[in-house]
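Only one protein chain is missing from this complex, and each of the others stays in its spot.
The first chain written gets the first letter, and so on, giving A and B; residue counts start at 1 in each chain.
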Amino acid sequence: MSPARLRTHLHGWLLLLPAAVLLAAFTYYPAIATVLDSFFSTPRGARPSIFVGLDNYQAMVQDPIFWRALDNNILYSMSTIPLTIALALLMAVWVNGKIAGRPFLRMAFFTPTVLPMIAVANIWVFFYVPGYGLVDQVLGLFGLPAHNWLGNEHTALACLIVVAVWKDAGFFMIFYLAALQQIPPQLREAAALEGAGRWYFFRRVTFPLLMPTTLFVLINAVINSFRLVDHIIVMTRGGPDNATALLLFYIYQVGFKFWDTAYAATLTVVLLALLAMLALGQFLFLDRRIHYQ
Amino acid sequence: MKAAQSGAPLAAALETFGAWFLAILWILPLAYALWAAIHPSAYSARFVLDAPLTLDNFARAWTAAPFARYFLNTFLLVTMILGAQLVLCTLAAYAFARFTFAGREIAFLLVLLQLMIMPDVLIVENYQSMSALGLVDTIPAIGLPYMASAFGIFLLRQTFKTVPRELDEAARVEGAGPLQVLLKVYVPLAKPIYIAYGLVSVSYHWNNFLWPLIITNSVNTRPLTVGLQIFASSDQGIDWSVITAATLMTSAPLLIAFLLFQRQFVQSFMRAGIR
Partner (left out) sequence: MRCLKSRWLAPIVGAVAMVLASSAMAKDVELSFYYPVAVGGPITKIIDGYAAEFEKENPGITIKAIYAGTYQDTLVKALTAFKSGEPPDIAVLLSTDMFTLIDEGAITSIDGLLKTNADKAWLKSFYPAFMANSRTSGKTWGVPFQRSTVVMFWNKAAFKAAGLNPDQAPDTWDALVADGQKLTKRDAAGNVSQWAVEIPSTGFPYWLFQGLTTANGVQLMNQAGTETYFDKPAVVQALQFWVDLSRKDKIQPPGTIEWGTTPKDFFEGKTAIMWTSTGNLTNVKKNAPFPFGVAMLPAHQGRGSPTGGGNFYLFKKMTPEQRAAALKFVKWMTTPERAADWGIQTGYIAVRPDAWETPAMKQYVAGFPAAAVARDQLKYAVAELSTHDNQRVTKALNDGIQAALSGTKTPEQAMKDAQQEANRILRPYR
């Protein structure tokens, strides 16, 4: 290897080093340590941690709350992700066009992004209060009865899904908007000349061109559906009867309320495995259109 | 658009209506926050036009917890994180974009992995690491896991790759070293990306809750979001007047900055051209 090439290698690694150290310390090490810890017991008082093999996993398989949280999380992700992306795209298309009151629309769609979830969740609690809450007040105008939105096992999770979609759609809209701005206007003009309808144009031209953005947004939406549990802490604390417990919320509860760190690590392994699977799927199947070169 | 408007005015009107309807839904929580914050509690669920105005809620929110200190903590936190992110991500992105080195592809894939396996889900282990390092309940502990951001590295790498090689080479011919090239050529060209990324980072960490909740436990380190929790976990139930006042108070800097720089913000995102 020539000295010049060696120098490039060295420079490359030196530049990467600071970030690599932090990534190793706070992402790769904890990810691996989580897996290791899941094979040990939680130290308590005078009792030290001992190797317990698969005991934690066995306990997990028998833990109905874990299964409930997993089911809830899958349902939650499967609803929030498509809804958020579809709305974000719709908002972007609107705000990109010559619609009346565009600045207001843009601001309205985006504000949820800058408000802290922990605070707005309390406002959403008000919206959902049975009787005098905003939702019921509005429904009441149409003569509909009051409903205990958050206190009912069948509606509580849906309520949280709405909050999550509300929080993220405007953020993703910005990415779509940026991408839409880069589609050359000539394309549209040409299509219009050929008599292509708007929907046809969107389906055949715009949407495919937006594909890379959609993938980017998709990753973020997937992550957020597993990452953000602030609203659960405020709005339902996982209730009623675990109907709104998501995986990360349950991990938080086990790790920092029950102080059972080993079991929390075991639950984290499942979450990591889920995320890794999704990442793999993304790299292998969906990613053919983007080449990170 | 022209085709649509001339072809179907009704459809266009319907669309405008739809857009406005959604926008109003989206702004509703903020609108409600404004309403409840400036009226006495008795009116927090009653929307009548002659409700008396008051600033008392803000005063009550302010005294309920040491918010001045929390503001300082949050400010220190987001500044520290953003500063570190900008430096670390710039260096790493530069390495990925313009240097060939052994293991680059693997390293890049590993970085991308952090997009999925983010620090937020590793709270249990990271807490133990921080406690081993003696960093529990310090502001750096809140920030450390986020400083090497895969998102930032990815964004900047994509941008740096679009910089024409000729500019790079021209600078080198003039005798600039790798770091000088980075500072003189790449960084200035990536300004919109920096702005967009900076805004995302600031709003993310200004509003981040779960990890700070876990890792801090005193007034001297707790950020605003964790301070806000005091209103959510009280024996007395939720007092929306105070909580909305506190919400507005704590997110005011971001909200105002966003309203003032809305145009620039969105434009820098557009120029950033995330693909």
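Following the convention adopted for this analysis, a residue touches a chain if its C-beta (ideal position, glycine included) is under 8 Å from a C-beta of that chain, and two chains touch if they have at least 3 such contacts.
Just so we're clear, the structure is a prediction, and the values are computed from it rather than from any experiment.
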Exercise. In the full complex, which of B:T79, B:T100 or B:S131 touches the chain missing from this view?
Worked result: B:S131
Problem set entry | Option from A:L15, A:L70, A:A92 or A:L150 whose C-beta touches the chain left out | A:L150
Problem set entry | Among B:L88, B:V200, B:I238 or B:L254, residue touching the chain not depicted | B:I238
Problem set entry | Contacts of chain B with the absent chain, listed as residue ranges | 41-42, 44-45, 60, 63-66, 131, 133-138, 213-214, 217-219, 222, 226, 229-230, 232-240, 242
For this session: Kindly note down the residues of chain A that lie in touch with the hidden chain.
Result: 44-46, 65, 125-126, 129-132, 143, 145-146, 148, 150-153, 236-237, 239-243, 253, 256-260
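In this section, only the chains that are shown with their structure count from here on.
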Exercise. Contact residues on chain A for chain B in the complex?
Worked result: 5, 8-13, 15-16, 18-23, 25-31, 33-34, 37, 87, 90-91, 94, 97-101, 103-127, 129, 132-134, 166, 169-170, 174-175, 177-179, 181-182, 188, 192, 197-198, 212-213, 216, 219, 222-223, 226-227, 229-230, 233-234, 248, 251-252, 255-256, 261, 264-265, 268, 271-272, 275-276, 278-279, 282-283, 290, 292
Exercise. In the complex formed with chain A, which residues of chain B make contact?
Worked result: 1-4, 15-16, 19-20, 22-30, 32-33, 36, 44-46, 87-89, 91-92, 94-96, 99-102, 104, 107-129, 144-145, 147-148, 150, 153, 178, 203, 206-207, 209-210, 214, 224-225, 228-229, 231-232, 238, 240, 243-244, 246-247, 250-251, 254-255, 258-259, 262, 266, 269-275
